[in-house]
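Have a look at the structure below before the remarks.
A single protein chain has been omitted; all remaining protein chains appear in their positions.
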Amino acid sequence: MSDVRPVQMSSPVLTVRQVDAYHAITVVAPGIAERFRSGQFVAVAVGGEHSAMLTRRMFAIHEVKPDYGGTVEFLFTVRGKGTAWLAERRSRDLLDIIGPLGRPFPLPRDPVNCVLVGGGSGSVPLFPLAHALRRRGCRVDFVLGGATASRVFNAMTARRIAETATFTTDDGSLGTKGRVTDVLAQVIEEAYSDVVYACGPMPMLREVTAIAMHYGIPIQVSVEETMACGTGICMSCVVPVVGEDGITRMARACVDGPVFRGERVRFDDVGTVPFDALGAPGWKARSVEDQAREAG
Amino acid sequence: MSDVRPVQMSSPVLTVRQVDAYHAITVVAPGIAERFRSGQFVAVAVGGEHSAMLTRRMFAIHEVKPDYGGTVEFLFTVRGKGTAWLAERRSRDLLDIIGPLGRPFPLPRDPVNCVLVGGGSGSVPLFPLAHALRRRGCRVDFVLGGATASRVFNAMTARRIAETATFTTDDGSLGTKGRVTDVLAQVIEEAYSDVVYACGPMPMLREVTAIAMHYGIPIQVSVEETMACGTGICMSCVVPVVGEDGITRMARACVDGPVFRGERVRFDDVGTVPFDALGAPGWKARSVEDQAREAG
Amino acid sequence: MPLDAETVAETAAMIPDLRVRLGELELANPVVTAAGCAGAGRELARFFDIARIGAVVTKSVTVEPRAGWPAPRIAETPSGVLSTVGLQGPGIDVFVQRDLPWLLSRGARAVVSVAGGSVDEYVTLAQRLSEAPGVTAIEVNLSSPDLSRGGEHFTADPEAAAQVVAAVRETARSDIPVFAKLSPDVADLVALAGKCVAAGADGLALVNTVRGMVIDVDTMRPAVAGGMGGLSGPAIRPIAVACVYQVHAAYPEVPIIGMGGIGTGRDALEFLLAGASAVAVGTALFHDPSACMRVLRELERELIDRGVERVESLIGAAHHGMGGLGVAAG
Partner (left out) sequence: MPLDAETVAETAAMIPDLRVRLGELELANPVVTAAGCAGAGRELARFFDIARIGAVVTKSVTVEPRAGWPAPRIAETPSGVLSTVGLQGPGIDVFVQRDLPWLLSRGARAVVSVAGGSVDEYVTLAQRLSEAPGVTAIEVNLSSPDLSRGGEHFTADPEAAAQVVAAVRETARSDIPVFAKLSPDVADLVALAGKCVAAGADGLALVNTVRGMVIDVDTMRPAVAGGMGGLSGPAIRPIAVACVYQVHAAYPEVPIIGMGGIGTGRDALEFLLAGASAVAVGTALFHDPSACMRVLRELERELIDRGVERVESLIGAAHHGMGGLGVAAG
């Protein structure tokens, strides 16, 4: 759990715009803007005051600006009822919003070479990260993918910020036809990357992690597990993660994550409770074994 | 049940204004406007598309106009969550609305003298009625009451349309201090009224009915019973009403009314099922008695 | 120019077959009204053609006229309503003379819901409906107070419920299917359902309202005259889906009319996947009197989007190891 206290506020919508295939909403939210660190997200209430929808919707923060005391921008595509409602918001409407939430991307102390890998809307949190890394003198290379050109988020900006920006699309409408993982190894080699940051669907994160581990470089992934509260109390967003003590726990993506060290996430077991996870049927057996080993 | 088919439509809000203590909303609703007869109402969905509020809110139609193919105006005060939401609507918002609903005020064939008695928001449907009566050459006298001057609805217009307009307020801030029933007898006598129309709270309707019956003139009342659907299917809005056959039935205010002949409504039994109502415990006994009488 | 076979097949595939069979009963489509939420069809006929839905399930008919509970009878709750109507109605005589012929004259299929205070009353109702022409099916509302046992619902005692079902099944004309309608407020719904089927029910209607209460914090009294009321609407949908799922799992061959909070085509689909062969729309009609037609249209759309050719292929599909049973590619 991050030690920065999130705040809950009723934030006026400043602007609504379209960025590629995404809706972008900027709200005035000084408390959130000033606390924000890249990789964090907001939890937005949807449906209005009399809404039948109780769970909040989570969106990575794309950008914060000092205007009006502090603004926050997030982007989304329409996936269900909540995002459909959000897509109808207009400037001056109020949004009930909590943030910043979650563990941010850890930043390297030294000016190292960083490759940022994003799939679809997963690219969103990589942009503030890229800016933060640049401010520290890091080299930034982008690898962004999407189903089609319009789903590759913010390609122009990526080109502008980064040393190199490589794109992949399923249909070949932009960059290489294929997936980000098809080109990542080459980028790592050419850029002499020291660290990988990735955000996107689980299967992508899993492959990116494998590649990073192959090169023996640190990998930070930001996961998107279904969330209901975003604040750590509902226990719905769990992912099996190996702790420093070697024990697998069902970690909450919203407060223990969403950013984890890639090699700690048991991607093969996502959507299950691994047999040897803390409190799972096989855990007891294992800990007895450990004790036996220690005793022996 | 009126034989005019109501329609359901998504109607854009044209204007929102304040009339005395009331919010007035005008929507573009050609199908409703063209079918409307005075005394009818609309059923409005509240809370937006994802609302947790399922029941519709009913409002008497105040005015229809031919502009934009047909507009409908209704007025309301904030009473609970639904009306609070309505009070926040702005022009161009869409309202899901059904109308016209309910049995309208029957109009006299001849140009007789009519006194129209309204309490609070109950005055609303009397205005289109007054216009209709005037078009038929009837004399119209208004008796309007409210808690305070601002609650007496549309006093200016009443003065303009009617031969006389008498006002009462609980606090004496407009017209006579007291209730409409305190002045009604005098109006009837001075205006040589031939018929009474009334709309307002049940206790008022009950007293108005008593006065009209005292003078032996017809009385039409429009009741406001709690409603959920407005279309006759939920059976929630029942009032004990005596039929032409002398049998009391639990009549639905939304389709059998809201306009009833005053002497038919069993005001003393509103909020109960009278013992001798059709299908109540005492009804069987009574019908057996009747049969015995008939047989004898 | 004659269309080639492929085009014909594609076009046909675009219009899903909506027919459903519930035992001997075949309906043109799975969408019906829920008992007590649509009167005897007359009010709704002002909003849509009632011949186009699977059937009109009528308000529960009683032997004698009933006045019901006094007002207030309804309270709004979050995504639901709490009601105590108390079976107000004109009685079987008026129903058979006035309402049933009217329904038939409109070309609608009439499923008649019946409610009694004793086994004898249910028998009388079954008799009268068997004599009247045109009854598509009888739905036995068992959430009715059993006067012989101090007014407890028949469903509170599986034996009493089974007795009613057996008596109705014996009395009713053999070509009129009998559905037992159950409430979820029972000790063991699966066991109760089993008893009703064993007693001769041709199918089940699940679920009736859930017991609830609203207290008006201004008057500090219960908000409906009956004190306790029945909760319905989307609020109870997960409860209803669980009931349908559990009963279908136990008796996969027993046809179920599923209901409880259905207001969209997706909701209807959810009940079909859980194991219902038909779906009833109740409380949603209070909000949208055309809800039945809209649900039907939306359901058709959902099937087209999924490339499903026959709605029947989806019934109970959530139970299968593979969710996609009977679903064409796409």
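Points to keep in mind about this one:
The letters A, B and C name the chains in turn, as written, and every chain counts its residues from 1.
The rule is simple: a contact is a pair of C-beta atoms (placed from the backbone, for glycine too) under 8 Å apart; a residue touches a chain by one contact, two chains touch by 3 or more.
Note that the coordinates shown come from a computational prediction; the quantities given were computed from them, not determined experimentally.
If you put the hidden chain back, the residue from A:Ala52, A:Val117, A:Ala155 or A:Ile217 that touches it is A:Ala52.
Note on the undisplayed chain: of the listed residues A:Leu14, A:Met58, A:Ile98 or A:Val187, the one touching it is A:Ile98.
In the complete complex, the residue from C:Ala45, C:Leu87 or C:Ile236 that touches the missing chain is C:Ile236. For chain B, the residues in touch with the chain missing from this view are 52.
In the full complex, chain C touches the omitted chain through residues 77-80, 82, 186-188, 210-215, 217, 219-222, 228-229, 231, 233-239, 241-242, 245, 261, 266, 269-270, 273-274, 302, 314, 317-318, 323-324, 327. Taking the whole complex into account, chain A touches the unshown chain at residues 1, 5-6, 8, 45, 52-56, 98, 225-226, 228-229, 231-239, 250, 255, 270-273, 277-280, 283-284.
FYI, only the chains that are shown with their structure count from here on.
Interchain contacts join each chain to each other chain, per the touch definition above. Each chain's centre was taken as the mean of its CA atoms, and the one lying most distant from chain C is A. In terms of their C-alpha centroids, the spacing between chain A and chain C amounts to 46 Å.
Along chain C, residues 78-79, 234 each make contact with two or more other chains. In chain B, the residues that touch at least two other chains are 52-53.
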